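So the structure is just underneath, and the comments pick up after that.
All protein chains of the complex are present and in place, except for one that has been dropped.
Think of it as A, B, C, D and E in the order they're written, each chain with its own count starting at 1.
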Amino acid sequence: MDTALVLQNLLSPAILFFFLGVFAVLLGSDLEIPAPLPKLFSLYLLLSIGFKGGVELQASGLGPDVLLTIGAALLMAVLVPLAAFALLRTQFDVFNAAALAGAYGSISAVTFITAESFLRVLQIPSDGYMVAALALMESPAIIVALLLVKLAAQDRGAAADTGWGSVLHEAFLNSSVFLLVGSLLIGLLVAQYSPSGIAKMEPFTGQLFYGALCFFLLDMGIVAAQRLADLKQAGAFLIGFSLLTPLVNASVGLGLASVLHLSQGNALLFMVLCASASYIAVPAAMRMTVPEANPSLYISSALGMTFPFNIIVGIPLYLSVIERVLPGASL
Amino acid sequence: MDTALVLQNLLSPAILFFFLGVFAVLLGSDLEIPAPLPKLFSLYLLLSIGFKGGVELQASGLGPDVLLTIGAALLMAVLVPLAAFALLRTQFDVFNAAALAGAYGSISAVTFITAESFLRVLQIPSDGYMVAALALMESPAIIVALLLVKLAAQDRGAAADTGWGSVLHEAFLNSSVFLLVGSLLIGLLVAQYSPSGIAKMEPFTGQLFYGALCFFLLDMGIVAAQRLADLKQAGAFLIGFSLLTPLVNASVGLGLASVLHLSQGNALLFMVLCASASYIAVPAAMRMTVPEANPSLYISSALGMTFPFNIIVGIPLYLSVIERVLPGASL
Amino acid sequence: MDTALVLQNLLSPAILFFFLGVFAVLLGSDLEIPAPLPKLFSLYLLLSIGFKGGVELQASGLGPDVLLTIGAALLMAVLVPLAAFALLRTQFDVFNAAALAGAYGSISAVTFITAESFLRVLQIPSDGYMVAALALMESPAIIVALLLVKLAAQDRGAAADTGWGSVLHEAFLNSSVFLLVGSLLIGLLVAQYSPSGIAKMEPFTGQLFYGALCFFLLDMGIVAAQRLADLKQAGAFLIGFSLLTPLVNASVGLGLASVLHLSQGNALLFMVLCASASYIAVPAAMRMTVPEANPSLYISSALGMTFPFNIIVGIPLYLSVIERVLPGASL
Amino acid sequence: MKRLDLLVNERELELLLKRLEQVGVPGYSVNRHVTGRGGSGTVVSEAMEFSGFGANAHVIVFCDSSLLEPLAAELKPLLKTYGGVAYVSDAKPL
Amino acid sequence: MKRLDLLVNERELELLLKRLEQVGVPGYSVNRHVTGRGGSGTVVSEAMEFSGFGANAHVIVFCDSSLLEPLAAELKPLLKTYGGVAYVSDAKPL
Partner (left out) sequence: MKRLDLLVNERELELLLKRLEQVGVPGYSVNRHVTGRGGSGTVVSEAMEFSGFGANAHVIVFCDSSLLEPLAAELKPLLKTYGGVAYVSDAKPL
């Protein structure tokens, strides 16, 4: 693994502020980012990444490359939860296995954003249509997880509100999916019909973006470190799962990226999408539709372990592998 | 009505984010901008528009044109609530008629800001002193409404705190009037005595402005759509009133603008001031001084109907009329 | 005192927004910046000042000048609370005297930031390592105050959690110290190892800074004016103390600055550090470790009197003295 | 002792607290940003806090039962004018 | 009259309020952003509000005691499925 890349990542403001949040908890500082400020930053990041992605998607168009990449993303969003469920069932009941599978089949937008910022520092280009892949990978795993519960636990008693209507609602209309997709569509429309709007949005969605990401990662460091304590109780299997799953999924992602001849930048983003786990959209859906599952299992592993692993170790690791495996990939 | 203008407006980021908020409610997404974030954005917008208006007002000075325009604005702020009251009394009791009249006699700063952004996209100039007109049009209708209540309902019982002291207090010191006027004066002072401060404020009050407006309009879309449901219960008369009043007031405004030889940009802003209704300053005052009125009537019609009508249909409509009626108006 | 300097300060946006907040309270406007928005701005200001200070500290290095200045800062942070305690004991019990001494021995980051902005308007340079002095002056007075309580009130009963562990914890890990020092270290590391990160942070930590300061000072004006009422009850001695202490401490600071041949800009920042009193870190610590002290004494004098005095009168006054006393000081 | 729970709109909070102080309650606690639905059916939501509407405030007063009568005299006209509810329960210090 | 205190996760709030309205309570007050610890030991903190977790909501209902039975019938299944607690005390209008 390329030490220069690792250091470049570790010593970027984004990761250092994440560590600052982690240390605040470990050292017992009373530093906190009071609610609803973290929500402000997460709404802002989703709105900005969506808008910018839409603008770039309009520029790149929906050619066969784009559609193939998106198809591969959807494939992973269905396969990963199925495979994860099979593995998790060896240790957990149907409900917890399905909820965890849903989290790991879906994605983390902040991990994606951190990877994109990393690429930008290294001046490695990537394409705006990867944001469309991001948006489309959020929901399928939620549906797969619910399907698994319905199939595997047919006698669960009709306690929760688990009709298909409400499942699809949770999958496609939960706030983070809705805001991301909506902003993407707005970016598309503005780029097509009202391009002067792009420049007017730029200081807000563009220039401010990296600083706001750092501020949010400071908070993410705090909550990830708080969750780490929970995770200890969850046991060795789940800790191993939350560290190995990103590696396995990233490898499969790399294979697909290689088959699809993705550029190095797009390949990294694709691997990160496969490797990351959801701690916003999926928990929100699972808590309503699979209340039998223990939320501290799925949120603590996704947020306390997989998220830090990906942004600290994963991103530079995946890129250094890409540089070896896809050296001739079109930049 | 000029289709290009309509599309230009409809497909601007500001209006598209407004629609995104509306759709969030209509589709049942759980997207929300938690309190007090909307307040952050509304404070920010008032502070910025005030400051920039003050800076420009100092540049333009208080010539006869400026004073005449401001005089016309004050005239409208007194006439509109009187006329509206006469009409509304045919359907509502004194209290509700007066509160509604107050809302429609006053203005909506966000509608003004949206119109100004629209002008900027079209590169049609407008003058900073229009912000002074905005500031001065907020309060008079509050006083007129209270006067009407005092005259028409002399036997109301001394329940509410309705002495003149508290009425003037509500009219001139409520937070939105106070912040707008205060920031305007600060802009004036800074431009006169400490002009280096203008450039230091610019990234905050200038560059960020449009993006922050879009974020706020996302929230306004959510609350407007929530209010729409209330409005259905209020009946056809009020819905008609909330759509026709802006058109009538804008027409009178156009007449005055034409008499005063306002430039096209200033004429649009003037029409928008006449056409818009208050959902911040006036409800705040009415709830204290006319507690007998039903708040969901005045806030739902101003926020759920007149506001969306103005920013979606009104602004491009008024401008296309201006382009026909005031073609020779000085740009 | 140089009238031009005074006016330059009084008519800067920062001070004018502070006054706007003061007037809001005095006139009885309902303007408020709802929680946790003030916290957002204070976290942002600490993060930004720390980060930028770290970047500049890396550039200047830790030469003997820097170390001497920091040593002088630490000296003041120990001497001031001792001297203040001796004086305050003539009027207050041990607990209140120690808490007040702690507040005045520590510093106010916002006063420092306001002074720095003032220098920037006048284009007088100052050095980034002064932020290190700022960071290091926050904690010592907390420890001194606690030592004084332990020595002077040995029979206080073990009610509060006042072991050394928790005292050091309050002194060095309270959120404002932690965020400032952490951001400073991040700035240092980024400047050294990942300098491309500086430019990416700039729009957030740099361009936005002055506007955000103005917004925060609007809130500070509101809370300072609210505190003023409390202070009246505290009596003439404390009012005198809160106005004279900054002058005395600034004078001692000026002496040290002159001995150390600080530049004019650094000398002003040093005087401001000596003259300012803490209303964030110290009250947070005192309320836990000296619960016997009356918080409204120390927070009202630091926030309601000393803070406004320093930013309105102190900063231009200190600079005009510097211009006379240190005329040949290296710019 | 008694516990008094008051639910009023935030805009009337100042007025209400002034009356409480006049009656001489030993203290009170205020929880703002409360939402709800009242007798008139009006829904109060956080979404409108940015506007002139505000949300509700929940005021809790622990006081001697002897204060209930003067409190009722002071507060009932206010509640009648501006809306809001007031309920009393028993409580005793821990 | 009675006072009913409900503590549930914010995500279930909509469902709960719908049931309250079905039973026909005269009103309710909602306090969101409540944190806590429950029977399962799970700690709810404001720090997770940005995520899909949300915080708790505290719902207060003042109502006639005759409503307690239908309320129990409507709410208990909900509390059993999603967690949360419900307690009743005596209260009377001021």
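Quick note on the criterion: a contact is a pair of C-beta atoms (placed from the backbone, for glycine too) under 8 Å apart; a residue touches a chain by one contact, two chains touch by 3 or more.
Given the structure is predicted, the values throughout are model-derived calculations rather than measurements.
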Check the options C:Pro36, C:Gly105 or C:Pro246 and report the residue that touches the missing chain. C:Pro36
Among E:Val25, E:Met48 or E:Leu75, residue touching the chain not depicted: E:Leu75
Touching residues on subunit D - with respect to the absent chain: 1, 3, 17, 21, 26-33, 60, 62, 89-94
Just checking the interface: what residues of subunit C touch the absent partner chain? 32, 34-36, 38-39, 41-42, 159-161, 174, 219, 222-223, 226, 279-288, 291, 295-296, 299, 303
Touch rule applied to subunit E and the missing chain gives residues 4-5, 7, 31, 33-39, 46, 56, 58, 68, 71-72, 75-76, 85-90
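Note that only the chains that are shown with their structure count from here on.
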What's the fewest number of moves from subunit C to subunit D, given that each move must go to a chain touching the current one? 2
By CA centroid distance, what chain is farthest from subunit A? D
To bring the C-alpha trace of subunit A onto its twin subunit B, one rotates it, in degrees rounded to the nearest 5, by 120
Given that subunit B and subunit C are copies of one sequence and touch, is their interface built from the same residue numbers on both sides (over half shared) or different ones? different
Measuring centre to centre with C-alpha atoms, which chain is farthest from subunit C? E
Which residues belonging to subunit B are in contact with no fewer than two other chains? 32, 34-36, 39-40, 174, 203, 207-208, 284
Touching two or more other chains in subunit D are residues 33, 46, 49
Please list each pair of chains that are touching. A-B, A-C, A-E, B-C, B-D, D-E
